[in-house]
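Right, one structure below, let's go through it.
Only one protein chain is missing; all other protein chains are in place.
Coming up: chain A.
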Amino acid sequence: MTYASFFAGRELIDEEFKTLPDEHIATRPAIHFNGGKPRCNRCNNTTNFASHPCARCGNLCTYCRNCIEMGKISSCTTLYTWNGPSPKHHENAGTLHWTGTLSAGQKVASRNVERAICYSREHLVWAVAGAGKTEVLFQGIASALSAGKRVCIAAPRSDVVRELAPRLAAVFPDTPPAVLYGGSPDRNTYSPLVISTTHQLYRFYHAFDVLIVDEVDAYPYTFDRSLQFAVQKARKPESSLIYLTATPHAEWQSEVKTGKREATLIPARYHRRPLPVPKTEWCGNWKKTTVPKNVLLWAKAKVKEGHRLLLFYPHIDTMEKALPIFKEMDPRIESVHAADPLRKEKVASMRRQEIPVLLSTTILERGVTFPGIDIAVIGAEDEVFTESALVQMAGRAGRSADYPTGDIRLFHYGKTDAMMKAIRQINEMNRLGIERGLIDR
């Protein structure tokens, strides 16, 4: 591996490389002091520091506690960047090998993305769940790679990164993407096309001409300002920034509506059928009853009709209490949450249709597709179920062309604003889809 391909676009600490080239390396201190106040140059943290007598430099060293999991940065740490020529890209780097067709809604978005990339602008793609937002990127990425630009798709969660990687590898066979997440084998691989968790962007500096942030409204990106900083640091000063989401937060929604934010809306699914609209149903104090009667009746009736179900609970403890009651219905019924060691296996067996009913926390609210399922949210009024969480969960139903409908029930103990807003948003999308001729009736 050449130094250029090892270092280009990255900003590294001593522990992250074996040898340094004699030239083309720029350095800066990892911690910047402004009037005695520290700021981490890698993650922009200004509040979470500690210090200790340092055995390396012999002084009292200040270190950043915010990004310590990525390798400790102290006031005696140096950051290294490459300022030599960039590695040459394969001459067919931008050749797109894709034979699919875009829906009318996707076509508009694809054109706008390509233009934003060409003119180094910001653009938001607001595409409903099941619209096919990944395909919308293909043409823009192809023309960027052909122009010798470096492209990164970043997503907040590593499972999304791992799911995106093979799809892009398939359509750009001359440009195998470097796939980056904590512990990934591609760590030191150079590619003009990078697919990365937002966390790994801390290690990049002015690297990308095109930065695409997927699921921009997802945890932890929206709450973590240092991750947003990482995105800004990783892009070149002259670059385009593309945001993808099915559920932009309120501020962005209104910016789109008032024309303050460049955006393309895809209000309808690829299969041209309307989004299933959630129905609300009162279920009493579910915290007491765990599985309210009407919930159990609904579930039994649906299973009898041969449907498979995804049931969302707001918290692990209520979900775990409910599980044995559902297991009486069918012992194959399972539950899953973020820290579940069998999470991947359970999701896989749900995909293989071996599990009739899967109970889940919001961990499965996005990114998963199970063909032909009905959805119930138990305790839909709980504060963890925000407008976007509810829209995302509803978006799991009716995704496949073979089963484009699905029943979605919001079982509640008092309706909330978030529930009503979510239903309004879905109805609004369907209305726009019909108005723009993107939905068959």
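Operating definition for what follows: a residue touches a chain if its C-beta (ideal position, glycine included) is under 8 Å from a C-beta of that chain, and two chains touch if they have at least 3 such contacts; residues count from 1.
In this text, contacts and distances are computed from a predicted model.
Chemist: Between "NADH-quinone oxidoreductase subunit I", "Pyruvate dehydrogenase E1 component beta subunit", "Amidophosphoribosyltransferase" or "Carbohydrate ABC transporter substrate-binding protein (CUT1 family)", which matches the UniProt record of the unshown chain?
Modeler: The record names the chain that does not appear here as "Amidophosphoribosyltransferase".
Chemist: Among A:I68, A:L96, A:C118 or A:A147, which residue is in contact with the omitted chain in the full complex?
Modeler: That would be A:I68, which touches the missing chain.
Chemist: Touching the absent chain in the whole complex: find that residue among A:A4, A:C54 or A:A169.
Modeler: Counting the whole complex, the residue in contact with the absent chain is A:C54.
Chemist: Residues on chain A that touch the omitted chain in the whole complex?
Modeler: Considering the whole complex, chain A reaches the absent chain at 48, 50-56, 61, 63, 65, 68-69, 72, 74.
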